[in-house]
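Here is chain A:
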Amino acid sequence: MNSTRPAPPPPVALVNPANRNEGAPRGGDEQVLRLEDVSIFYGDYQAVRGVDMTIGRHQITALIGPSGCGKSTVLRSLNRMNDLIPGARVAGRVTFHGEDLYARDVDPIEVRRRIGMVFQKPNPFPKSIYDNIAYGPRVTGMKVSNMDELVEKALRRAALWDEVKDKLKQSALALSGGQQQRLCIARTIAVSPEVILMDEPCSALDPIATSKIEDLMFELSRDYTIVIVTHNMQQAARVSHRTAFFTAEVDEQGERHGRLIEYDTTNKIFTNPAQKRTEEYITGRFG
Partner candidate 1 sequence: MTPGAPVPAASVRRGRRRPGERIIEGFLVLAAVVSIATTIGIVVSLLFPTVEFFGEVSIVEFITSSQWTPLFSIKQYGVLPLLVGTLWVTLIATVIAVPLGIGAAIYLSEYARPGTRRLLKPILEVLAGIPTVVYGFFALTFLNPILIDLWPSGDKPEFQNLLVAGIAMGIMIVPTVASLAEDAMSAVPHSLREGAYALASTKMQVATRVVVPGALSGIVAAIVLGVSRALGETMIVTIAAGLKTAGIPWSPIDGAATMTSYIAGAAQGDLPVDSLDYLTIFAVGTTLFLFTFALNALSIRLVRKFREVYE
Partner candidate 2 sequence: SDNNDGGTGTGVAAELSGDVKVDGSSTVGPLSKAAAELFADEQAKVNVTVGISGTGGGFKKFCNGETDISDASRPIKDTEKAECEKNGVKFVELIVANDALSVVVSKDNSFADCLTVPQLKAIWEPGSKVNNWNQVDPKFPNEPLKLFGAGTDSGTFDYWTAAINGKEKAHRTDYTPTEDDNVTVQGVSGSKGGLGYFGFTYYEENADKLKLVKVDGGGGCVEPSVATAQDGSYKPLSRPLFIYVSDKGIAKEQVKGFVDFYIASIDEVVKEAKYVPLTAAQKETLKSEFATLTKG
């Protein structure tokens, strides 16, 4: 036999985080969201166990980790989207400006108005572009003196205005994927949230559309607090100020639970992670 026997797989070099978000961002010191010993259950299954982290104002916080480690689950707990899943339950405290998001008298509708969300696959409503933007202000009963102006502003902020200004009455479904995703961001902006959660917003997009969204995120971080889940480590390295690395651990009963392994500035995570598992993940040796 003349096939050679395997050598161990090659390590992938560390990402060099020439991060554009280097340096302390404005307002990053003020805490907007805070998770204290948060565990999240689907029925009896504990999908995420004991997460502690704080999310700073006007920062971009990235959540990374292998598939199934609970990134989306954590993200959705931040604006009570988990309420919509029968059997989903959050233990521990999630606070928003110090208020417990899961207190009895908290109105989840109001929470979601203040903490918007953008999804993995662009999900514009099958309505006109205009109506997509106007939807949020209408349902939340915002007093809007001039809806046209609001729509224009939102589209401008999402860097979409020039591309769509002549076809506002056309169906949003006719837009390209990248445009649709920016429309979804514009739609979120239109209700003036404080925080925007994004769950792999670029994973369905091509590289050019992705880079547009990344630029947009960076722009938006001046005024909004952004939390982004991403599979793409380079993206986390490129856009975020802080990065949280999650992974799934198997407990004594053989059940897998998502855990927060390390949370630090993006620079630190990508250049000098404190945890071995973080390093292994970053370098592509597992996941």
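The rule we apply is simple: a contact is a pair of C-beta atoms (placed from the backbone, for glycine too) under 8 Å apart; a residue touches a chain by one contact, two chains touch by 3 or more; residues count from 1.
Candidate selection criterion: all candidates are chains of the complex that A comes from, given by their letters.
Remember, it's a predicted structure, so these values are computed and weren't measured experimentally.
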item: Complex member in contact with chain A (any copy), out of 1 or 2; value: 1
item: Of all residues in chain A, those that touch candidate 1 in their complex; value: 79, 81, 84, 86, 109-110, 112-113, 116-119, 121, 123-127, 135-136, 139-140, 173, 184, 187-188, 191
